[in-house]
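The complex appears here minus one protein chain, its other protein chains still in place.
Moving on, here comes chain A:
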Amino acid sequence: RRKLAERTEASTQVSEFNVSCKGAGEKLVLSELLQPIRPKSALSTVKKELTKVKQKKAVELPLSKEEAERVVREAAYVRTSKDVGRWQQVVLQNRRAEQLVFPLKQEIATVVPLEQVVSAWKARTPLEQEIFGLLHKTKQPITDPLLTPEETASLQAMSLEEARQRRAELQKARVVQSYYEAKARREKKIKSKKYHRVLKKSKRRKALKEFELLHKSDPEAALAKLEELEQLRMQERMSLKHQNKGKWARSRAIMAKYDLEARKAMQEQLARNKELTQKVRVELPEEEPSDVPEEDLTSETVPTIPVGASGANPWMLGKPSGPAEELKVQEGLENVAVPDAVESKEEMEKDDDEEDMSEEEALLQDFMQKRQVRQQQARSLEEQGGELIAQESVCMVCCRVGQRQGGSWELFSAQFHIEGGIDQRGVITEAFAGDDVVADFTREKRKAEEAAKPQPVNLVLPGWGEWGGTGLKPSARKIKRFLLKPPPAPPRKDQHLPHVIMSERRNIHAAAHQVSELPFPFERHQQFEQSIRTPVGATWNTQRAFQKLTTPRIITRSGHIIKPLSAEDVPDMATTAGTGAKPALEIVPQRPEPPLCRRRRRAR
């Protein structure tokens, strides 16, 4: 065994066996420690590791216990205050609430259905049992005491949905009907003859159109309709209403000489008569419709078989009409004989057309006219405006010319400037030359004094103790007696102060009862006065309003324990608090308003 040499001296060389620093206060360097292991290759791995270590930075000192705790505390505080801040909204809401009812979680009174109650109950006494026996026999309902089987069946017959639909339909029909009724009533009331004429015409036209359509689509039905019309026409003819024999027609005939309207009406009636009494043309298949004569008064005597005439009536079975030449001759004759009538008819048709047109286009025409008028006006205005502008420009030119010529205005202003710069006082006195401030003040003061003087109280009542009535004056004696003179006011405080007005309107006796400072929640004295002026009593408010105005701010129920607020009491908190998740509405904790610093303002 080799004995290790023992070192007893301190050496300055640094090795793994001897760790020392050269001098006092010097630091040991890692490289010095590594020096001895250089030659040995076996230690190369260690060397490498040590070099690696050398490259790494030194780890910082751990925080002291106090500091570490402090960091933890701060983090915890931030988190906790955030958690607590979730209640901010709820708290504010409760603070502002008009009324709070405690306990917050109200038990909802549940209504037990009657069936349950009944099923729980049993018949005990003999009488009850007897009754129940009877009920069972007659199949009276026991579990559901409201409905018998028949009733339920009847209820099931029509489902609710169907009933509802039906009801809606009925309602709608009723509404539509009432609407049409109202419309008809309205139209009936219109007095305009023109309107009715137009209406009638349009109706006729519409009917014709419809008939044509019907003719095309369903000839059978059209035939039936035609027959019906014929029936109507026959009735009309039988009535002979349209001949000029009636009372009205005769009066019109008298008036026709002088009145154009009357004449027109008469003509219309005649035309109608003609139309009605005219022979019904027979549409023969071999005949072309253009050949058929328009009308024939004379052919009335030779009746043709009407389209819809039934064979049952022998009178209606007339002989066939005369030959075509005869007809033609007649036509010619007629053309010669009654040109006036044709003309008049044409005129009438024209009139009618015009009316139609007006019906549709009157408005348009109106608009056109108006537009034209407006345009004309605008044009004229423009012309006028142009003239005005011209005049103005002339004026301007004149002015400019004047300025150029004289230049007096500019000169004047310049002078003013110079003066102002020199003597301000003079200018001010000059400016306020008209106002006498002192006199004004004295006048004002006198007015204030007058106003403050106590006024006599007039208690004179006319008629008491003497004659009364209009124009009578109470006697002088009475006036003297009942016009109460107040005692003279105490001398004013500003009596000997000529430059001061001291108002003595404040009544100290009343002020003792008045609020001197504006109370906290109010911002303006008007608000406060308004709040005082509004009465809350039942004398001035309806019962409902009175109850509403006097509801207490906090309602508690006697004998009920009020538990602290919890997440279940607040509907929107319940979900968030239960899961511990973030609330839906992130509430930033805000500094609550300092309630101490109130703005104090004067109130009257």
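Everything below uses one rule, namely that contacts are C-beta pairs under 8 Å (C-beta built on N, C-alpha and C of every residue); 3 or more make two chains touch, one makes a residue touch a chain; residues count from 1.
The definition used in the following text is that contacts and distances are computed from a predicted model.
A single chain of the complex does not appear, and UniProt lists its protein name as "DDB1- and CUL4-associated factor 13", one of "DDB1- and CUL4-associated factor 13", "Dolichyl-phosphate-mannose--protein mannosyltransferase", "Ribosomal protein/NADH dehydrogenase domain-containing protein" or "Mitochondrial import inner membrane translocase subunit". Residue A:Thr80 is the one among A:Ser31, A:Thr51 or A:Thr80 that touches the chain missing from this view. Touch with the chain omitted from the figure is made, among A:Pro62, A:Gly434, A:Pro487 or A:Gly537, by A:Gly537. Within the complete assembly, A:Ser566 is the residue of A:Gln129, A:Ser178 or A:Ser566 that touches the hidden chain. The chain not displayed touches chain A at residues 69-70, 72-74, 76-77, 80-81, 83-85, 87-88, 91, 94-95, 100, 102, 114, 117-118, 121, 128, 131, 134-135, 140, 145, 512-516, 519, 531-533, 535-543, 546-547, 549-552, 554, 556-566, 589, 591-592, 594-597.
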